[in-house]
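Now for chain A:
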Amino acid sequence: MSGVNIQGLSIKFGANEVIKGLDLQVVEGEFLVLLGPSGCGKSTLLHSIAGLIDVSGGRIEIGGQDMTDAEPSERGIGMVFQSYALYPTMTVEKNMSFGLRVAGTPKAEIARRVDKAAQMLQLTPLLQRKPAQLSGGQRQRVAIGRALVREAGVFLFDEPLSNLDAKLRAELRRELKLLHHTLGSTMIYVTHDQVEAMTLASRIVVMKGGVIQQIGTPAEVYERPANLFVAGFLGAPAINLVPARVGADGRTLDGALPLQLAEGRATAGQAVVLGVRPEHIRLQDDGRWRATVELVEPMGNHQVVWMKLGTQGFSALVHDGRRVAAGDVLAFDLDESALSVFDATTETRLD
Partner candidate 1 sequence: QLKAEVIHWWTSGGESAAAKTLAEAYKAQGGQWVDTAIALGEQARSVAINRIAGGNPPTAAQFNTTQQFRDIVEQGLLNNVDDVAKRDGWDKFLPETVLQAIRVNGHYYAAPVNIHNMSWFWFSKAAFKKAGIAEEPKSFDELFAALDKLKAAGLVPLAHGGQPWQDGIVFTATLAHYGGRDLYLKVFRDRDPKAIMGEDFKKVLLAFKRLQSYTDKGSPGRNWNDATAMLINGRAGVQIMGDWAKGEFAQAKQEAGKDYGCSFGFGPNAPYIVQGDVMVFPKTSKPDQIKAQQLLASVITQPATQVAFSQKKGSIPIRTDVDVSKLDICAQMGVAAMKDKARQLGNGEIYITPDQNGALQDVLTSYWNRNIPVEKVQKDVLSALK
Partner candidate 2 sequence: MAKQRKVTAVWARIGIYAFLLAAAAFFLLPLYVMLTTSFKSMEEIRLGQIFALPSAPSFDAWRAAWSEACTGVSCEGVRGGFWNSVAIAVPSVVLPILLGAVNGYALSWWKPRGGEWLFGILMLGAFIPIQVMIYPLVKLEAALGIYSSLPGIVVVHLVFAMPIMTLLFRNYYAGLPAELFKAARVDGGGFWRIFVQLVLPMSTPMLIVAAIMQITGVWNDYILGLTFAGRENQPMTVQLNNVINTTTGERLYNLNMAATILTSAVPLLVYLISGRWFVRGIAAGAVK
């Protein structure tokens, strides 16, 4: 009913092509998370799905029907705008119920849904306020509430939790997931929060400059990034990238981390980049390499240890409570099975 199928979509602002021939199939009931650097076209994509931007090329199908030129209201969508776009003259309650009133939903049903959303979003005491009298986070919650009450087939969420505190965010994340299960609607969700992406997504789409870089489950995208960009984009602290050159045997690597690759993964003489996630660097006394600690960042439940091996910097995660200090020289090893290898020129993954 409400899958979204995008073919060859391209969108221009004047001469500036922001979305470039994008193809994307969103399965019905899927929770798709859009990730990408600031300005890569995520909001633009959502707006085009909602029918709020004229597309310069391509097709958008929703629920199997061509909706490229349909009115936003016909597309059966609920949307949270990145800039909220609250109705300034309406109270919170009116803001949320507007869509339902338009649709002619019975009063009792409107009240029920608004109450439910308000409760979930902790907005109940604020229902009679106008947007100007709300804090940033409260406004954002109203924007979410306005979308949620619609119980639409497709929800488009543009960074809906960005201005909320961690606790509320965690709660809402759970609520959204629940809602997704109960309603069974399709969700397309933009976020910059990787925890959100990892916990919510059934699939993640990583974009860059209007082009999709990789589509996959959270684990796939995180563990087997399709290219250097995706690898570097996901994960905090970022993945450690180590340049190397493949030896004559097609396996041996030189560089900071001399290793043996599996047969056939690279060709002899190829310039490659190794990707090692910080959590795959294990500090162990019998480690093959030794590095000097440069900086330690305590993070509450773990520490990030920044180390240097020759000229190559690394970060590693330390979860046991051990005390590490700058200047320490530590032995470490790594989990070779979790290693990613990229071609240094094409930047794509080698497997």
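Picked so that all candidates are chains of the complex that A comes from, given by their letters.
As a working rule, a contact is a pair of C-beta atoms (placed from the backbone, for glycine too) under 8 Å apart; a residue touches a chain by one contact, two chains touch by 3 or more; residues count from 1.
Keep in mind that what you see is a predicted model, and the values were worked out from it rather than measured.
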item: Touching chain, any copy counted, for chain A within the complex - options 1 or 2; value: 2
item: Touching residues on chain A, where the partner in the complex is candidate 2; value: 47, 50-52, 71-73, 77-79, 81-90, 98-99, 102-103, 130-134, 136, 139, 146, 150
